[in-house]
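Missing here is one protein chain; the remaining ones are kept as they sit in the complex.
Letters A and B mark the chains as written, and numbering starts fresh at 1 in each.
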Amino acid sequence: MKYWRVPFDRDKIDIPHGDIHINIDRCKGCSFCEEYCPRDVLKMSTNYNKKGYHYPDVIKQGECVNCCLCEMICPEFAIFCIESSKDTIQKGMKKGSNQEATS
Amino acid sequence: MKADPVGVAKGSYFMDGDHACAEGAIAAGCRFFAGYPITPSTEIAERIAERFPKVGGMFIQMEDELASMAAIIGAAWTGTKTMTVTSGPGFSLMMENIGLAVMMETPCVVVDVQRGGPSTGLPTLTGQADMMQARWGSHGDYELIALSPNSSQECFDLIITAFNLAEQWRVPVLFMMDECVGHMTEKVVIPDAYEITITPRKFYRGKKKDFKPYKFNGHTKIAPMVKAGDGYFFHITGLTHDERGYPLINAEAQQTNVQHLVDKINKNVDKISIVEEDNITDADVIVVSYGISSRVALKAVEFARKNGIKVGTLRLVTVWPFPEKRIKQLASQVKAFIIPEINMGQISLEIERCAAGQAPTILVPHAGGWVHDPKDIFQAIEEAVA
Partner (left out) sequence: MTEVATQSKKGETKPKNEKPKAVLRDDYEHPMEIYLRIERFPHIWCATCGIGTVLTAFISGLEKSKLDIEKVTVVSGIGCTGRTAGYLRLDSFHTTHGRAIPFATGLALGNPKLKVVVISGDGDLTAIGGNHFIHAARRNLDLTIICVNNFNYAMTGGQAGPTTPMEAIASTAPYGCYEYPFNLPFLAESSGAVFVARWTALHIRRLTNTIAEALLKPGFSFIEVICPCATLYARRNRLGDGLDLMRFYHDNAIIKHGANTREVDIEYQKQIIVGKFVDIDKPTFLQQRDRFLKNKLGNQFIPYKEPVS
């Protein structure tokens, strides 16, 4: 069972698209993201990362609807998604910005 | 800093040690109390329960002593001065989190009104057999501070010192009363607030991002603290940690962390230690005692002096850290130490260690339930000079 249904007015509504960011070496290959991505955007690679785990590949980039389920379910904080149309900086934090946040 | 007048019930009273202890704590600025009832310490909790709502304090009776101890550590990290009180079995339960307070370097005060043990032992009768437990009761290596009052007045005065030492050294301070001291009613004078000196919490004032909860690079500087909720986003743990408070699980980190915990007390014994000496200079025999035994011993000492024996007294006001240097010094000049204590030999072992064979140590043990007969102490003195 998938969580996703095609809405009847798909052509009328603006379906968001997402860019997926993967920190490959942080991944521990649990496949949660692959399994639960509603659009089957991700597939576990046959390659290994530094730690020796398979990590997800983006196999259908254009299909990503920026639902962030992969981001939410990933236990390793290894994957996140940013809506394509918007300025990516809004969500993904620029490196070092948390320094300011704590001072 | 001077005491907040709100908490100082100025006046002369006829008061037992437990109540005096409660009043002293309030005068010292204690505003958070968590505890669980147990004889003979309950009166402290009862007094606090009655007084706290009228001085802006937070009293909570927890489900047990494990919880009481944990709660006062948590509360201490909100910036408040905290205390719990217990006796015998409850003291055993507190050991777990006394270790946590040591590891987290959290100022707090734990009162143990000692009764006879082991186990439920003598709930209503006196004992002094928790002295080694105070020092060693929690697992692992550490140092802390333990004080032992011998009168109602001192219960008031010395608990203020206990709070001050806790803040100064960021360490749990154990207040080792005994049932006699707790239940003995005497005159207590509570002075004006401006006559009471309080050591306030030392708060960190630097940049938020530079804050570290600990400082391991020297025993003279104790790191200032922050409060939860002030935006420092700090982490502390009972695990071996670095100065940031982050867990570090290796031998090197352990060495640094434990060395610091031990050094900050051991290298400052002179600053922490309080002993009361009398007629020491030309003494042949010194009676070393603490708590109620120190008052019983006085009778024997008086009698011995009347009999021409040169007896000095040394009272341990701080029991831990132990005044090792002082005992060593005295050991070279006296014929013997007499140690009356209401246990089967605890502090006497420490004296023996410090005397290191230079002077014999004579224990006058008492299993508990009542104080010594001064005659027994006198006899020991007599035998020592014979």
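FYI, a contact is a pair of C-beta atoms (placed from the backbone, for glycine too) under 8 Å apart; a residue touches a chain by one contact, two chains touch by 3 or more.
All values derive from a computational prediction rather than experimental measurement.
Student: Please provide the labels of all shown chains that the missing chain touches.
Tutor: If we consider the entire complex, the absent chain touches A, B.
Student: Of the residues B:Thr42, B:Asn97 or B:Asn343, I need the one that contacts the missing chain.
Tutor: Counting the whole complex, the residue in contact with the absent chain is B:Asn97.
Student: Tell me which residue among B:Lys227, B:Lys267 or B:Arg305 touches the hidden chain in the full complex.
Tutor: B:Lys227
Student: In the whole complex, not just what's shown, which of B:Ala25, B:Ala67, B:Leu174 or B:Ala380 touches the removed chain?
Tutor: B:Ala67
Student: Touching the hidden chain in the complete assembly: which of B:Ala20, B:Ala75, B:Ile327 or B:Ile381 does that?
Tutor: The one listed residue touching the chain not shown is B:Ala75.
Student: Give me the subunit A residues in contact with the hidden chain, please.
Tutor: 1, 19-26, 28-32, 35-36, 45, 50-51, 53, 56-58, 61, 69, 71-78, 80, 82, 84, 88, 91-95, 97-98, 101-102
Student: Go through subunit B and note every residue touching the omitted chain.
Tutor: Residues touching the hidden chain, for subunit B, are 6, 31-32, 34, 53-58, 60, 62-64, 66-68, 70-80, 82, 96-97, 99-100, 201, 203, 226-239, 246-247.
Following the convention adopted for this analysis, only the chains that are shown with their structure count from here on.
Student: Roughly how far is subunit A from subunit B, centre to centre by C-alpha average, rounded to an integer in Å?
Tutor: 57
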